[in-house]
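Of the protein chains in this complex, one is absent; all others appear in place.
Note that the chains take the letters A and B in the order they are written out, and that residue 1 is the start of every chain.
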Amino acid sequence: MDMNEIKEIFFQECEEQLAELESGLLKLNDGDRDPETVNAVFRAVHSIKGGAGAFGLDDLVSFAHVFETTLDCVRSNRLEPNQDVLKVMLKSADVLADLTNAARDGGSVDEARSRQLIKELEALANGELPQAAAVEPVARPAPVAAPAPAPAAAPAVTDEGFQPVAFSFDEFEANEPPAIEPTTFEILFRPKSELYAKGNDATLLLRDLSRLGEMSIHCDMDGLPALGSINPEAAYFAWKISLKTDKGEESIRSVFEFAEWDCELEVTLAGDHAAPGEELPMQPVPFDLSMLDEEIPASAGAGEDDDQVAAQQREARDDAVSAAATASNVLQMAQTARAPAESNRSAASASAAQAAAQQAASAATPTIRVDLDRVDRLINLVGELVINQAMLSQSVIENDTNGTSSINMGLEELQQLTREIQDSVMAIRAQPVKPVFQRMSRIVREIADMTGKSVRLVTEGENTEVDKTVIDKLAEPLTHMIRNAVDHGLETPEKRVAAGKNPEGTVRLTAKHRSGRIVIELADDGAGINREKVRQKAIDNDLIAADANLSDEEIDNLIFHAGFSTADKISDISGRGVGMDVVKRSIQALGGRINISSKPGHGSVFTMSLPLTLAVLDGMVVTVANQTLVVPLTAIVETLQPEASAIHSFGASQRLISIRNSFCPLVDVGRILNFRATQANPVEGVALLVESEGGGQRALMVDAIQGQRQVVIKSLEANYTHVPGIAAATILGDGRVALILDVDAIVAASRGHSLKPEMSLAAAG
Amino acid sequence: MKKRVLTVDDSRTIRNMLLVTLNNAGFETIQAEDGVEGLEVLETANPDVIVTDINMPRLDGFGFIEGVRKNDRYRAVPILVLTTESDAEKKNRARQAGATGWIVKPFDPTKLIDAIERVTA
């Protein structure tokens, strides 16, 4: 472990502390007044400052210091953490995060913003109100009077007690006081009993004093009572010391730094108050006190030059310390030793003492860090195991005529076990959605600022777990949706007040598990979808026919069409050319679905349902031209058996199928994939009604349905090469490779010879 | 014989720095993450000197020091407070709780070893 590794640990820890900081501030914002919450927030900033100081990250230290000072005011009840105060603090937390990132990656930060916040934080610490508070019609000092004290620009520098010092090993030399002419001091030292009670000892102080030069000493035992009446833990001895040193009075006093309050101390120049009659028997103290201190080499004999010896001592110390600068494998060994120790503990029930010792030695954390690669390899292997088990089961069933053999029972157990292993392995990669949710709160703050809206983000179910790969891909669509919710969903405070609502809008982000999937809901209490406007826009854009008869739900879902935006003016936030269609596509790419439901005047709810993992897939196994294919279940809306009367020809070679009152293009999967040269007879097959990226529906023609099952996804790209129209492959129980359809690609491919995608909706009604 | 140092600090960064610095300076290092754990491991750690942070969850440095001073076997162990708090008030509280001395952060290995040597025989 060297300094760079520790620095990496520091940044990891910063991330955790920043998350802690933000969630604590949000709790305070919700009215939580638990002192422990305030403490946790304070500790987070404090911790960042401490580590940053050790690495000489001055920008980070300065900002954290000001932040910490203000938080300390809250901690000591000198500052009420009201919403205005917390607004400043939440912004400060964002800046602290930026500064941390900049320190790690060398990026830049918005210096004006950080300067402004330093001012605001200092104003708060000085008992001034945040500028935002001036809006409130309460008699308060003039809002303009939030001038930060003049020298506040570089606060850390003005704070005497706090000087960031870079992590350096040659500090000792620099701190050495300048040599002075050897002078003789007279020192009177009378310890109090408290000195001993605190684990200090006069012997140690006298030892350090003797190192400063030539010393003789007289021990005053006059106060010592008889053995019968002595308190063994009280201080009785006092000393008069004569010390000839070239280190100056300051070095003498610094020996007593820790004892200052627990003793009487007088340091005077010898001869200053030389009372001629008062001659005490002084014992010379030999310099060689090496036995008292194993660290000091015992080579120095009495009478040797003091400076030389002092230099030797210094060197010895420096050697010991500078060794810290060189990479050491001690810690690494400790770490590698930790993993087996941990598993031992759970396996065999180690004695309590042993466990405590292990804990002490390793500062045990309940987690271990494992390379993602290793987990992925394990997941892959378990995937193979699942496939193998399925194959084994199938061949046993095929060969076992009576079907009652004990092999069958064993196989069932194996299947159960395999499934459990699979679930457990998947759980390793599962992580709570918390980090993503936490990122959203910053996004809400920023957009609220930009749009001048007042927004509260409420999160629920942050600890809901989902596969890491899903989490990683969740942030982007979620960010866009949050932006959309604040920008388009919520009204301005004025409009909200006019509508009789709380001027502060609420955006609620919820995660929960539902039937083997994770469901994420994003609800706002805004105005809801303006259906008239959406409808008009859809007509203007030729998305629907002017006289189309659409349900409310259908209208709401129009917003997922490409290039659809209902905002009157293009704002900073949503005017980036990214529409809800992109969101929908990325959710679908994850094997998920997204829906919207909206109540005019009360807001909208977006509901996303996503698979818990991207390693397995619930699929429908179908047959097309004697090939076995898998269609992701999430894409399928319904399956139907086409009747001859429902099939309509359209143009030269295209066909439509009428489903209830609407028409839907029929896509022959066998043709698209070139499995066969001529079109199959729809009546002899099955139609799978699927939803594609544009939101339009298609009926995919397949020959037959074999059943539904969970399949392990095998990448085609990794094992073979990309095949258009195919998302991935899997291995079925009988050992055959089955291709998993890329429904969107199939639909897109069908467009070339097919109707315009919009037509499906236009035809409705 | 190696001197045994018990360090109590909730920051992983500082714990690692302490560990590297102390091990390289020839100390045997035992680490705890907060005051509660610090008191728990006191017996097995059997330290010659203790280095503790002030701001920690569960039990802070003040409480931890008081706990050590109340322990019949370990009340004589010198305790150094390692903290960024440099103001007199915090020092005073630590002292009243029974701290032997203090090391003002930012963390500096020389200062640390120096302070440990000052309070140990």
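Rule of thumb we're sticking to: contacts are C-beta pairs under 8 Å (C-beta built on N, C-alpha and C of every residue); 3 or more make two chains touch, one makes a residue touch a chain.
Operating definition for what follows: contacts and distances are computed from a predicted model.
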So which of "Chemotaxis protein CheX", "Sulfur carrier protein CysO", "Glycine betaine uptake system permease protein YehW" or "(2Fe-2S)-binding protein" is the UniProt name of the chain that got left out? "Chemotaxis protein CheX"
Displayed chains in contact with the omitted chain are A, B
Identify the residue among A:Pro182, A:Pro225, A:Gly410 or A:Pro435 that touches the chain left out of the display. A:Pro225
Which one, A:Ala19, A:Leu79, A:Ala102 or A:Ala197, makes contact with the chain that was left out? A:Ala197
For the full complex, which residue in A:Thr70, A:Ser114, A:Ser210 or A:Thr634 touches the chain that was left out? A:Ser210
For chain B, residues touching the missing partner are 72-73, 75-76, 121
Residues of chain A in contact with the chain not shown: 191, 196-197, 199, 201-203, 206-207, 210, 217-219, 221, 224-228, 230, 232-233, 235-237, 239, 282-283, 285-286, 288-289, 291-292
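In this section, only the chains that are shown with their structure count from here on.
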Between chain A and chain B, what is the gap in Å from one C-alpha centre to the other? 29
For the chain A and chain B complex, residues of the former touching the latter: 1, 5-6, 9-10, 12-13, 36, 39-40, 42-43, 46-47, 49-51, 53-54, 56, 61, 161-162, 164-165, 167-169, 171-172, 175, 197-201, 203-204, 208, 255, 257-258, 261, 292-295, 317-318, 320-321, 323-324, 326, 328, 330-331, 334, 353, 356-357, 359-361, 363
The answer for chain B against chain A in the complex is residues 1, 10-17, 19-21, 23-26, 30-33, 37, 40-41, 43-45, 55-57, 69, 75-79, 84, 86-87, 95, 98-102, 104-111, 113-114, 117-121
